[in-house]
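Note that this complex is displayed minus one protein chain, with the remaining chains in position.
Let's look at subunit A:
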Amino acid sequence: MIELKNIEKYYANKGVKSYILRHVTTSIKQGEFVSIMGPSGAGKSTLLNILGMLEEPTYGEYHFMGEDVTAMKERQRIELYRNHIGFVFQAYHLIDEMTVAENIEAPLLYKKIPGSERKSRIADVLDRFNMVAKKDLFPNQLSGGQQQLVGIARALVAQPSIILADEPTGNLQSTQAEQIMDLFKKLNQEEGITILQVTHSEKNAQYGNRILTIEDGVIKEDISVEKQM
């Protein structure tokens, strides 16, 4: 589903190139659950942003579902956002002025899904995440874990084929983190959604089936996780 070939990213500062990513070549198949690990400043977020087309690589090839991303027009990219990619952020990034239900509805509006279907889909996710009672609350009336659940619900409601999550549990306590990780695993195994997460926690990384370790912008390790559970 994702093909990276020789991806490089650097910032030029006063004639000096400082590399963030170097020679990143890898591929991610449909249905994988990949955890990206590495020390702070290694380039994990940059890589994820490039995969999410939020940033452009300085050099290299990137194919998403067989299409060349670097040659893509803005419109096509937005179409991918609407139909294939779901984002989950460490800081949740819910829209403060919208209720839980409205936050979840937002991506469906951009997909131009008719009102009746929107309603039933929102009802479905709310039900699944046990948040029906909270649907008319605003984000600041929820706990961090609940907010992140809404963030994931928002990513899921558009039925994406891949979820990109940058430290989704970074701001959460461990019980809440476990709940999120379980959810990711279930989504991956039962619905076949490809998941790519950045995490600092060994434990969280174990939920997936593959771990990419990045150091100084280079992929140091690429191992698959043995299933002990």
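The rule we apply is simple: a contact is a pair of C-beta atoms (placed from the backbone, for glycine too) under 8 Å apart; a residue touches a chain by one contact, two chains touch by 3 or more; residues count from 1.
The definition used in the following text is that contacts and distances are computed from a predicted model.
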Expected UniProt protein name for the omitted chain (select from "Phenylalanine--tRNA ligase alpha subunit", "ABC transporter permease", "NADPH-dependent 2,4-dienoyl-CoA reductase/sulfur reductase-like enzyme" or "Aspartate carbamoyltransferase") would be "ABC transporter permease"
Touch assignment to the omitted chain, from A:Phe64, A:Tyr81, A:Phe129 or A:Tyr207, lands on A:Tyr81
Touching the hidden chain, out of A:Pro57, A:Pro107 or A:Gly145, is A:Pro107
Given A:Glu55, A:Glu178 or A:Glu215, the residue that touches the chain left out of view is A:Glu55
Subunit A positions in touch with the non-displayed chain are 45, 49, 52, 54-55, 75, 78-79, 81-82, 85, 87, 89, 91, 93-98, 102, 105-107, 109-111, 154, 158
